[in-house]
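What follows is one structure encoded as structure tokens, with my remarks underneath.
Moving on, here comes subunit A:
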Amino acid sequence: MSLLQVESLSKEFGGVHAVEDLTFTVEPGHIHSIIGPNGAGKTTLFNLITGVYTPSAGRVLFQDRMVSGMKPYELAAMGMSRTFQNLQIFFNMKAIENVMVGNHLQLNRSFLPSFLRLPGVVKGDRACVETCVELMEFVGLGKYLDADAASMPYGALKRLEVARALAAKPKILLLDEPAAGLNATESREIDEVIKRVAASGITVVLVEHDMKMVMGISDHITALDYGRKLAEGTPAEVRANPDVIKAYLGAHA
Partner candidate 1 sequence: MNMMTPRTGGLALLAVIITVAPIGFTNTYFYDVAVNAMFNAILCIGLNLLIGYAGQISLGHAGFLALGAYGSAIMTTAYGVPPIAAMLISATVVGLIAFVVGRPILKLKGHYLAMATLGIGIIIHIVLKTESKITGGPDGMSLDNFSMLGFTIMGDKMWYWVAGVLLILSAWLALNLIDSPVGRALRAVHGSEVGAEVVGVDTSSYKVLVFVVSAVFASLVGSLFAHKNGFITPDIGSFFGSVHLVTMVVLGGMASVFGSVIGAVILTLLPQVLAAVEQYEAMILGGIMMGTMIFMPKGLLPSILASLKRREAGR
Partner candidate 2 sequence: MQKLFKWGATAVVAAGFCAVAGTANAADPIKIGAFLSATGPASFLGEPEKKTLEMYVHKLNKDGGVQGRKIELVVYDDGGAGDKASTFAKRLIESDKVDLIIGGSTTATTMAAVPLIERAGVPFISLAGAVVIVEPVKKWVFKTPHTDRMAAEKVFADMQKRGITKIGMISEDAGFGKSGRDQSLLVVKNYGIEIVADEVYSPKDPDVTAQLTKIKNAPGVQAVFNFGFGQGPAIVTKNFKQLGIAVPLYQSHGVASKDFIKLAGPAAEGVRLPAAGLVVPGQLAATDPQKPVVTAFKKEYEEAFKSDVSTFAGHAYDGLQIALAAILRAGSTDKAKVRDEIEKTSGYVGTGGLVSMSPTDHMGLSLSAFHMVEIKNGDWMLMKD
């Protein structure tokens, strides 16, 4: 049984097809990468899957449930979480609070207990802090436990988004260019984090330009060009596909 099924998905913006008739599946436990040149529709695809956009046609199934048209927060409750290419950090909060927001669904969210600071809320928050400290350490942000998000460097913020997404206890995690803008060392660190996330049983869908990283960690790859599927298969298969070489890798050769 596939965890995520994308069926004939299309999205147009004023006549331009950002994603067109796209079909693929993501198997549980895999690291599934989406590759393609700039403007191939990768981020639009993520936005369609996570409910940020509604598709023009086609549908998305998550755990065999039709989820197109559902709100991102509803999908989050079903176990889908993501990061962003353009950071969506809560810069008005502390780093750890960012992660704690990720933990939102696990906490008591009623208004009155929060307003009156009932013991249950205090206890829940205390446990939440512990979880989030662990998560920050897991992604390598141990030294930022007390920091304001606004004061952190770019590379750290990328990882903060991963920690926040993990705090939501997802079954599937969509990472949109987690290594973009990072230096080689940071890239390697993120690489490690992704592998460990996958090892913990979370399915990962990855959009990434860093081919070395993609080829190194992916179980399965879908290649896009102009919103259409160009090829798919294992890294070795995709690497050998002539269309991919022409459209994508060929550009570099």
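The rule is simple: a contact is a pair of C-beta atoms (placed from the backbone, for glycine too) under 8 Å apart; a residue touches a chain by one contact, two chains touch by 3 or more; residues count from 1.
The candidates came about this way: all candidates are chains of the complex that A comes from, given by their letters.
This is a predicted model, so every value here is computed, not measured.
Every candidate listed (1 or 2) is part of this complex; the one in touch with subunit A, counting any copy, is 1. Interface residues of subunit A facing candidate 1 in the complex, by the touch rule stated above, are 50-52, 71-73, 75-77, 80-82, 84, 88-93, 97-98, 100-102, 104-105, 107-111, 113-117, 121, 124-125, 128, 149, 161, 164-165, 167-168.
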